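Only a part of the assembly is drawn; its chains keep their places, and the rest are absent.
As written, the chains take the letters A and B, and residue 1 is the first residue of each chain.
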Amino acid sequence: MLDSNIFKKLARGPQVVLIKDAAFVSAFTGLNPGDKVIDAGAGSGWLTVYLASIVGKEGSVTAYERRTEFAEIASKNIVKAGFESVAKVKVADIFLGIEETDLDLITLDLAGSPAVLKFAINSLKPKGYVVGFCPNIEQAKDFVIAGEEVGFTHIKTVECDEREWLIRPQGCRPVTMGLRHTSFLTFLRKPKEKLPEIKDNLENQQSEKTETISQSNETDLIK
Amino acid sequence: MLDSNIFKKLARGPQVVLIKDAAFVSAFTGLNPGDKVIDAGAGSGWLTVYLASIVGKEGSVTAYERRTEFAEIASKNIVKAGFESVAKVKVADIFLGIEETDLDLITLDLAGSPAVLKFAINSLKPKGYVVGFCPNIEQAKDFVIAGEEVGFTHIKTVECDEREWLIRPQGCRPVTMGLRHTSFLTFLRKPKEKLPEIKDNLENQQSEKTETISQSNETDLIK
């Protein structure tokens, strides 16, 4: 069991993803031990650590972060949490492309994230997810539209609200003040069979076909 | 990656825990591969499957269910989801006691759950969690009071709300109708050093001391 206090002990840099939202990301995508994940931008690595704690040693989390100072904080936090064998930070600009392939999940918590989706669709496994964190609703809308344009299915866009209660012998009530908003969470999924695209040469079509055949061997329940 | 559609394919019996709530349970307790869990009452086994998908082959989930017909549905669902090596259903009445020990997490989704807490405190590892699902607020209150009486720390009681948005080129808005309530989720935690209890003999005190010493070797971050 990951010590949930760990999140309080990690060094903080930029604004972090909250556990409530991380919870929705992993649960609604069905994240599992062994899964292969990209987390961009890493910030101080809080979400990276959370995702690493679930995919475990048989899985991997690659955290993209282009700002060196945050990449260093993230790396230190990963070591501090004991996940250096699962997660690593890559000082790279994800807007230039994604090298990794065969991914189960990509999380995008950065301004301009819709521009990353054209790379994401090719790096994910069929039925893999990309989840966008968008503070403003317009960003969520752009994310959905850009995602559908490159072939993703829009599963859903949600707000996650955690409302805490005071439970006391003398009387119970919700806390008076609290958090009202973090981000809109958008879940996009790569279709099982990627829709045919307009191809400019035969080679692409063949590799596409090969991928489709290999898919048919997967079990219908668990990838 | 667990196919999140799997939850739609499992046979349904009694009312099931929703993914939104299961998400909070695993994320706020820091559930990890290798963890040892009890889930009572299992119902049709949906939460059992979810928890099994996170703890993986190195972990275990024991689902208590006293009603034979639900135990059978739960067993079939576990097999259908491919987790028969991780999770098993035990046709037993958890109000009579918990045999398992050294647990990381116990989930209690059954009427009268406060009466189980006196067993739960002894079956959990130090810093382990018990999470109660209580539809009514009075049940959550009783759960907290009963938990504190046997030595648990009340971490928090929350409502988890998932609010879905329609994202459309012509305009975005939350969906009109939807779910307003499932359960109050209460998180109780066994203290790192269990509070001294009134002992009736010296032997118990010594074993308590030994446990405390062995704890000091654990890393402060990850159990």
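In the analysis below, contacts are C-beta pairs under 8 Å (C-beta built on N, C-alpha and C of every residue); 3 or more make two chains touch, one makes a residue touch a chain.
Here the structure is a predicted model, which is why all the values come from computation and not from measurement.
> Which copy number describes the whole complex, given 2 displayed chains of the same sequence?
Copies present in the complete complex number 4.
One rule holds for everything that comes next: only the chains that are shown with their structure count from here on.
> Between chain A and chain B, two copies of one chain sequence, what rotation angle (nearest 5 degrees) aligns their Cα atoms?
Rotation angle, to the nearest 5: 180 degrees.
> State, to the nearest whole Å, the distance from the C-alpha centre of chain A to the C-alpha centre of chain B.
25
> Quick one: which bits of chain B touch chain A in the complex? Just the residue numbers, please.
1-4, 6, 9, 19-20, 22-24, 26-35, 50, 53-54, 56-57, 80-82, 104-105, 125, 127-129, 137, 140-141, 144-145, 154, 156-165, 167, 169, 172, 174, 184, 186, 219-223
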